[in-house]
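Every protein chain but one is kept in place in this view of the complex.
Letters are used for the chains, namely A, B and C, taken in the order the chains are written, and counting of residues starts over at 1 for each.
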Amino acid sequence: MSDNNEQLGSLVASVDAFIRDVVIPYESDPRNEDHGPSESLRRELVEAAHTAGLVAPQLPEWLGGHGLSHRATAAVFRAAGYSPLGPVAMNIMAPDEGNMHLLEKVATSEQQERFLKPLASGAIRSAFLMTEPDGGAGSDPSMMSTIAERDGDDWVITGRKTFITGGKGAGFGIIMAKTGESATMFLADMDTPGISIDRILDTIDSSMPGGHAVINLEGVRVPADQILGAADEGFRYAQVRLAPARLTHCMRWWGAAERAHDIAADYACTRSAFGKLLADHEGVGFMLADNLMDLKQSELMIDWCADVLDSGATGTPESSMAKVAVSEALFRVADRCVQILGGTGVSRDTVVEQVFREIRAFRIYDGPSEVHRWSLAKKVKRETLKARQG
Amino acid sequence: MSDNNEQLGSLVASVDAFIRDVVIPYESDPRNEDHGPSESLRRELVEAAHTAGLVAPQLPEWLGGHGLSHRATAAVFRAAGYSPLGPVAMNIMAPDEGNMHLLEKVATSEQQERFLKPLASGAIRSAFLMTEPDGGAGSDPSMMSTIAERDGDDWVITGRKTFITGGKGAGFGIIMAKTGESATMFLADMDTPGISIDRILDTIDSSMPGGHAVINLEGVRVPADQILGAADEGFRYAQVRLAPARLTHCMRWWGAAERAHDIAADYACTRSAFGKLLADHEGVGFMLADNLMDLKQSELMIDWCADVLDSGATGTPESSMAKVAVSEALFRVADRCVQILGGTGVSRDTVVEQVFREIRAFRIYDGPSEVHRWSLAKKVKRETLKARQG
Amino acid sequence: MSDNNEQLGSLVASVDAFIRDVVIPYESDPRNEDHGPSESLRRELVEAAHTAGLVAPQLPEWLGGHGLSHRATAAVFRAAGYSPLGPVAMNIMAPDEGNMHLLEKVATSEQQERFLKPLASGAIRSAFLMTEPDGGAGSDPSMMSTIAERDGDDWVITGRKTFITGGKGAGFGIIMAKTGESATMFLADMDTPGISIDRILDTIDSSMPGGHAVINLEGVRVPADQILGAADEGFRYAQVRLAPARLTHCMRWWGAAERAHDIAADYACTRSAFGKLLADHEGVGFMLADNLMDLKQSELMIDWCADVLDSGATGTPESSMAKVAVSEALFRVADRCVQILGGTGVSRDTVVEQVFREIRAFRIYDGPSEVHRWSLAKKVKRETLKARQG
Partner (left out) sequence: MSDNNEQLGSLVASVDAFIRDVVIPYESDPRNEDHGPSESLRRELVEAAHTAGLVAPQLPEWLGGHGLSHRATAAVFRAAGYSPLGPVAMNIMAPDEGNMHLLEKVATSEQQERFLKPLASGAIRSAFLMTEPDGGAGSDPSMMSTIAERDGDDWVITGRKTFITGGKGAGFGIIMAKTGESATMFLADMDTPGISIDRILDTIDSSMPGGHAVINLEGVRVPADQILGAADEGFRYAQVRLAPARLTHCMRWWGAAERAHDIAADYACTRSAFGKLLADHEGVGFMLADNLMDLKQSELMIDWCADVLDSGATGTPESSMAKVAVSEALFRVADRCVQILGGTGVSRDTVVEQVFREIRAFRIYDGPSEVHRWSLAKKVKRETLKARQG
């Protein structure tokens, strides 16, 4: 699909309808477990999205999608995020969506055939094994301690990874490991000997299938042709994946925040206290007004950054700006919605409570705000010094 | 005990030691369930507190306590709150602590013997049935729709209550019901026919034994001598309970926020990124500094309000000020601690994640900030108009 | 000019150069008085802009401009605002720019000849007499107490206006007055008998030529052909002027905030404390990063609202959103810049101190944030109720 506005509008409308009519009813399904939707629920949802023709629409046509630009993707993913289950159903949830993007850009055609195709269709899930426990690679990737060493035609990987979203139940993982001074990404089936799930973290969020795992890598042997793309390109590939993945997070959670706002607005327009509708209390109405502004600003920030990516730029600073501004704005929205709903807001009677928890985690995932501010400060410094030399 | 500083200091030190040595190890006990610590866990904790001589120390001596002033209570409860389980162990958790206070002030001696004594010792728990579902009494108590009607020597209560903390598993409840234009409080064993637990709400917090229940009251018959104190005094009694109960919430959660701060500070002083300790990054250090200020201001606010209560005043506006300022400050503290811990902060690997969830709920319990701001605005108006007439 | 990107880019570059090379040096001119630049300074600046071909470029070609869209205007005005004197020089300062827009839309051709043409060229200034002292029309226009009454072929206006920007020294004013249940706008030379400047307010800002006046209207007689457009259309015309005028305020002050940011960034990259550049302290660097995000979000919000206006919509809610979000974001930027500069920041040694004061006032001019939040809350309510009926 070109980004023809009419076609895009029609796609978004389909997503809207799919989410409201098909997906939202699943939100009360008991298969929504503490560590995310169960595999059975996920498969049922993906099946429904296949029926609706809405699986991974951002992908190129040869992978079954519409070949959307980043900007068009933004409109579609925002609509998908209106339910936390929407991205699961449409197979555009982290980390799979980012992994698909990366594999499409850098994997060999054999790797695409073997790993990307089943991933794109939702037949399997995947994981991205980069973050390490304290002392290893977290916000600072240079601290990576997982190592891959050549052994004949194979590579043997040893290390420990944490916060591996979807690690449990994934078909394969992309493992980032030090190879000398550089780093390399490896593709490995998750049942490769040496890969073991240590435990699933109990986290504040609960929307990601498989939850977040701590994973041990003990002598994981992978053949050289499972190096993703080329050896020693791990840090560069991480950049390829980084900015778009950050931004799709913003898109999806934007939808969730809008949902929370709609629920809060509806509540405020139907419940009364002290003699008038909640919405007629300025204390509540002003919160709704602030939501409106935060949502609009977030939407504009996402679209702007998507345009940057569509222009071919790496979008590293722009996606940092979007990540911080959007995650913090959406958190304010979610927090206000909880507050407007009162007791109901802190209960699971509406999805607002979950949205609040998810977006709290989002402020940390893909780099906490502080790391992005730090790198943006460096950018200001760099440009200021350059201007002085002008 | 008088508020003799030395005795108080020694009591607080005992609480400190009890929490750190005895209570905190229980935090990883699997009997900490989604809806709060199980009854078996609660009993074990209370038993431990009895051994340590630390059950409900604020109570008068005839109830086994030290007869603490509000100000001394503040010091003790802050120490107790250092673990979410501390108040459970020491039997000073909401709603029991507030109920004890109320019963001590207004119950007949027969009622005190029957209801207060077993409550004070931790043999049973209690509930406070005031809040109603949408359309009934929430922030605006005038909307109460539960009704009690005289029938011979009995009263028959009909209505529906929600967010009844500890309702499940409580020995008795204090039921607030409309009696004509006024309201009356009734004491009722929770197994009285007609009282039924509809469901337990799934809420963002998980520290309160029994969780928060929705309760149906269908023709609940209680004899007239189970009217708490006097008939038609319900709204006045609610005021008696209100301000101190708000303030003890502040005290307990202050301790939890301090705990979160200590954990975050420790983390920041042992983990490094980008070549130095987290604490040496101003982005982190400034958050710790802000915690210091928020904790100190909250402590001062609590002590000030406690002094007001000790002076004999009802403390309604002062406790509103304390409730808003303290709950919002503690939430900022908890939020910063989550952020400092990064991925660990949103996982249950430390208690910080729970503290964050609990204090989010605290911003709503006992009146959301907006209701208090509304009543404080009225106070400013009242005093301003009075000064103009001056 | 069409909004051809290349032509626009070239125009903006001309403005940039004009501001930096010609206008900024005037900032230390002693004719910048407490109540704004003197008329002599203003004329000299406008003369310079004529030389550079940069007077009121947004106007249609028959008025000497390039016929810019709102979106193109945004780019030009942001560049112009880089100095508080820029808009004065380019004759695009409030209230003149908004008055030109209004006259172009609704004045008769005779009125345009007599009032608009000399205004457009910068030969004269103008005023907009709407706001009234307490008890009259402020944020709530329905409270207007100035009255115009028919007397033969003339109208006689009586009332009192306040905060009339540029009232002193203006060639003519647009006077809003009640005419029965409606309101009408009148064009009047400022030397019309009965119009008298009561006093010039001492205000926190100081960029507007003529300052802000309190003006008495005592039996001001104007012929019927000086009714702007048609009688009784005052409130509608106010809407015509309103949204674009709000937005051009945002544009101009955006430029000033960017200027403050550039000065602060430069300062932070050249001064050291505690052993390193200020910019290398995260406490400072994070402020610069936040500026970056606030400026980008404000720019996006302005462009979005400009697009709405270009689409032909009235843009009332959109300009409310932009006004609140942008004025508050720019104030945060200015406040951070003051803080980064330390003692220098609160002194007039740089323009940052003025920018801070100006933008503080901006948060009130054209409706304080609270009035806009109030109307946005109404919008949410309206749309929510409509969706429920949907």
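Everything below uses one rule, namely that a residue touches a chain if its C-beta (ideal position, glycine included) is under 8 Å from a C-beta of that chain, and two chains touch if they have at least 3 such contacts.
Keep in mind that what you see is a predicted model, and the values were worked out from it rather than measured.
Of the chains on view, those touched by the hidden chain across the whole complex are A, B, C.
Of C:A89, C:I263, C:V284 or C:V308, it is C:V284 that touches the chain left out of the display. Among B:M321, B:C337 or B:I364, only B:M321 touches the chain that is left out of the view.
For the chain missing from the display, the contacting residue among C:F18, C:F115 or C:F356 is C:F356, taking the whole complex into account.
Contact with the chain that does not appear here is found for just one residue of C:N4, C:T51 or C:S139, C:S139. From the set B:E282, B:D335, B:E353 or B:D366, the residue in touch with the chain omitted from the display is B:E282, counting the whole complex. Subunit C meets the missing chain through residues 131, 134-135, 138-140, 143, 162-163, 201-205, 212, 271, 273-274, 281, 283-284, 335, 338-339, 342-349, 353, 356-357, 360-361, 363-365, 368-370, 373-374.
What subunit B contributes to its contact with the hidden chain is residues 262, 265-266, 268-270, 277, 279-280, 282, 284-286, 288-293, 296-297, 300-301, 304, 321, 324-325, 370, 372-374, 376-381, 384-385, 387-388. Against the chain not displayed here, subunit A makes contact via residues 281-283, 286.
Just so it is clear, only the chains that are shown with their structure count from here on.
Arrangement of the chains shown, judged by which pairs touch: all-to-all, with no pair of chains left without contact. Rotation angle relating subunit A to subunit B: 180°, from a CA superposition, given to the nearest 5. Rounded to whole angstrom units, the spacing between the C-alpha centres of subunit A and subunit B is 37. For the pair subunit A and subunit C, the distance between mean C-alpha positions equals 42 Å. Shared interface positions of subunit C, defined as residues touching 2 or more other chains, are 282, 286.
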